[in-house]
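Supplied in structure tokens, the structure appears directly below.
Of the protein chains in this complex, one is absent; all others appear in place.
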């Protein structure tokens, strides 16, 4: 069995941002030499997410509108008693989930034709990390 | 380490459909000979999901009603500027998640008594795939 671990760092300019990371994850897999296995891509923060969907700007707008409807930014969260103002970012992270597992087949990410991996920042403008851990043979 | 990969194909008659796939995933695990490990079951499309829940028709109705409330079908998505009309299917896919990892113990899927694996089609009537990748020993 082989394992390879890499940490991707992000410091988004905006509080909320989607970053396509398929190529960076693919590079970790390629360098690992793993032919058959899985790669875990997991945000190491509780106000960020990782998901797989379409690389289409119109859809990005829809995702942001939708997340704002289901987990709105606002002053009313109990969490804000701690001095934080990012209660919505925690709920958004739970909603999109903070991780995906991507299959590795014949040395490459085995994604469908339209599948792209995204890092979703819900409370940015500071350095944050995603772990990429590949495992296989 | 052993790995086994299988692609399940679906072409649902309706645009939206739930298909129970526990037995097909179990068959991949059995054929792999893996005794201890994990199997990833992951939709290769961005308008489909994979989830684990109860095999109960009343609940299926509740799930569809609920998904329609939280991510309704409609003409108002920005994504539709591309000519698509399936914006809701993308959001539904994000909501239920597109994958599960099922533990393998003593050569079998290690699921709870009521747990069943489902493929959730949100924009069907064409051929679509799920990857089943088992890993272990």
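Going in written order, the chains are labelled A and B, and every chain counts its residues from 1.
One rule holds in what follows: contacts are C-beta pairs under 8 Å (C-beta built on N, C-alpha and C of every residue); 3 or more make two chains touch, one makes a residue touch a chain.
Everything numeric here is computed off the predicted structure, so don't read it as measured data.
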Omitted-chain contact residue, chosen from B:8, B:28 or B:100: B:100
Contact partner of the left-out chain, one of A:20, A:80 or A:125: A:80
Hidden partner interface residues of subunit A, rising order: 1, 3, 5, 38, 40, 42-46, 70-71, 77-82, 87, 90-91, 93-95, 97-99, 101, 129, 131, 133, 135
Hidden partner chain, residues of subunit B it touches: 1, 36-38, 51-54, 56-59, 61-63, 66, 70, 95-97, 100-103, 105, 110-112, 114-115, 135-137
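Please note the rule applied: only the chains that are shown with their structure count from here on.
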Cα-centroid distance, subunit A relative to subunit B, in whole angstrom: 20
